[in-house]
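All remarks here apply to the structure that follows.
Removed: one protein chain of the complex. Kept in place: all other protein chains.
Labels run A and B following the written order; every chain starts at residue 1.
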Amino acid sequence: MNAVTIRGLGWKYSGRDSFAIEGVDLDIAQNAFVSVVGPNEHGKTTLVSCIKGIIPHSFHGVWRGTVEVLGQDVRELSAQRLAELVGFVFADPEAQFTSMTVEEELAFGLENIGLSLAEIDRRLAWVSELTGIGGLWDKSPYEISGGQKQRVAIASVLAMKPRILILDEPTSMLDPLGKDAIFSILADVKREADVTVVVVEHNVEQVAPLSDLMVLIHGGRVARAGPPEEFFQDCDWLVQHGIQPPQATTFLDRLRREGLFTGRLSPRFEEDVAALRQLLGPPQGGGGAA
Amino acid sequence: MRRTLLGVVPLTSPLYALHPLTRLFTLGFLGVVSLFIDVPEVNAALVVFILLYLRWARVDLSGLRIYLPLTVTVAIFMFAVSIGFPNRDPSFHTFRFAGITFYAESLYWTFASYWRLMAMLFGTIQYFSTNRERETLVAIRSMWIPFAVTYFLSLALRAAGMFLEDMRVIREAERARGLDETSLSLRDRAKLYAMYMIPLFTIAIRRTDEISNALFARGYTISGKIEKGGKRSDYIHTKYLFRARDAVLMVGMTVLLVGVATARVFFGQLTVAQSPLRQAFLHALGGS
Partner (left out) sequence: MSGQTLIRVEDLVFEYPDGTRALDGVTLGIGENEFIALIGQNGSGKTTLSKCLNGILRPTRGSVRIEDLDTRERGVTKRIVTKVGYVFQNPDHQLFNNTVHKEIAYGPRNIGLDHDEVEARVREAARVCGVREELFGEHPFFLTKGLRQRVSIASILAMRPRVIIVDEPTTGQDRRQSVEVMNFLRDLWERSGHTVAIITHEMPIVAEYARRCVVLGQGRVLLDASTREVFSRPDVLARTFVKPPQITRLAQALEDRGIRRDVLSVEELLEEFQRNRSQ
């Protein structure tokens, strides 16, 4: 069974003239790590909101097609059932921190789905370890940085042990250090937790190396979907569709078109470095100019 | 120091061994008890007691300096009104100073009222210098108030925090557009505050959607009921223990309050007439 199966999905927000997304077909395997990329206002958030059921549960509009999470139609699942199956982390760490301390924030979702106190204790310990927020339990939202808030947001969703974890631009408001922390948590989650991850992200450079599947949403449709190795073929086409591929990948793509490189394009920096080192031959005595 | 919406509280304090409900009860006790006490000496002693208590609770007393202008301003206003518009009871002692007639009893009543106000003020300050929003919420949840109400209150507190932060940025943005607040008249300042409403509401409206989506995403329902049956557990509540000493303190405060009220209402004690300072004051006037 797929984690997510989407067939012929379309959604038009009420009061709008056109469909935000239309004719979307997508299969996401269980425990896959999926990146959804594309320009703003082209339907990325709408798509993931449909998987979480925020659409159509909290919005008015016209729905077409079907979205199934683990074989169940999202339109027929309740908010609590969806909360157990699908976790969702938003872009703005400020707006999703609704309690007065980190500890309460972590416990909130678990209380909602009716877990026992003993189980809440166990989950809080586990998730604090995984996301490195053990020292923050007693802090209020005014005392921690945006990056820390975002880690708390991810932890509070992970604690609910959803089968599918969606993150909508989780690093867009963070500094480089905060971004790195989030991506390292995502790498840990991918390795350790039994969960399907769907992340909407502009930072292709950092998210691509983690991904099993890259999906480009453009003009409300799936414009390209595939594993990263295939996805980044033809970087110019991606740039035209509003995506900035990693610079190293772009560079290799240019070399390839000039006939200087014949290998595989990888979104992983280390692999690109290795390929280029091989291409350039053994080290030179002089080194570079200072 | 830990930041709260209104100020700071100490990182550690012996006071934190008490249950939040006891602490909220203390606020109620200090707020009400002064209503039954007219004797300024007692109220002043209460203020001193609260200050000692705060020191014991490891509150940084130098941080209370910010209330100093408030206490002085209140004194100036109260005495100005009392001197300008005294109760001209013919039986009152009077004396003249700098061309003004002073009515001693009226003046002393203002003095007594001032200290009562101070006792209540410091009773409130002590609460907000030792409790965070979290403790307030736990205290309220301990009082069998429906979950939806306490949750609404907690969201409101959180929203207030965001609101204050936005307000600070907006004021800076005003200055970046050449607005010099110091040069504004009172009327223009009022207009300015009205103007802040536009960005504040804009931001609030945009954020409301996000917050409600965030609540949906975590399975929140207004009833707080669990679909599979069973009661919603209250995790934070269980992190605070209600011990025997909490019960003893609350009973003690209740008894004290009832005692003070009884003494005042039924036995006519603790009235301003019983103030030794007042007697000395009137005696001095009578002698001159």
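Assume a contact is a pair of C-beta atoms (placed from the backbone, for glycine too) under 8 Å apart; a residue touches a chain by one contact, two chains touch by 3 or more.
Predicted, not measured: the structure shown is a model, and the values here were computed from it.
The residue touching the chain not shown here, chosen from B:170, B:257, B:272 or B:285, is B:170. Although one chain is not drawn, the whole complex shows that of B:75, B:140, B:203 or B:257 it is B:203 that touches it. Within the complete assembly, residues 3, 166, 169-170, 172-180, 182-183, 195-196, 198-199, 202-203, 205-206 of subunit B touch the chain that is not shown.
Touch with the hidden chain on the side of subunit A covers residues 38-41, 91, 145-147, 169, 172-180, 202, 205, 239, 242-244, 246-248, 250-251, 254-255, 260, 269, 272-273, 276-277, 280-281, 283-284, 286-290.
Note that in this section only the chains that are shown with their structure count from here on.
Rounded to whole angstrom units, the spacing between the C-alpha centres of subunit A and subunit B is 46. Interface residues of subunit A, counted against subunit B in their complex, comprise 52, 54, 57-58, 78-84, 87-88, 90, 92, 94-101, 103-104, 107-117, 120, 138-143, 156-157, 160. Residue ranges on subunit B touching subunit A, taken from their complex, read 2-5, 132-134, 137, 154-155, 157-158, 161-162, 165, 207, 210-221, 226-228, 230, 232-236, 238-239.
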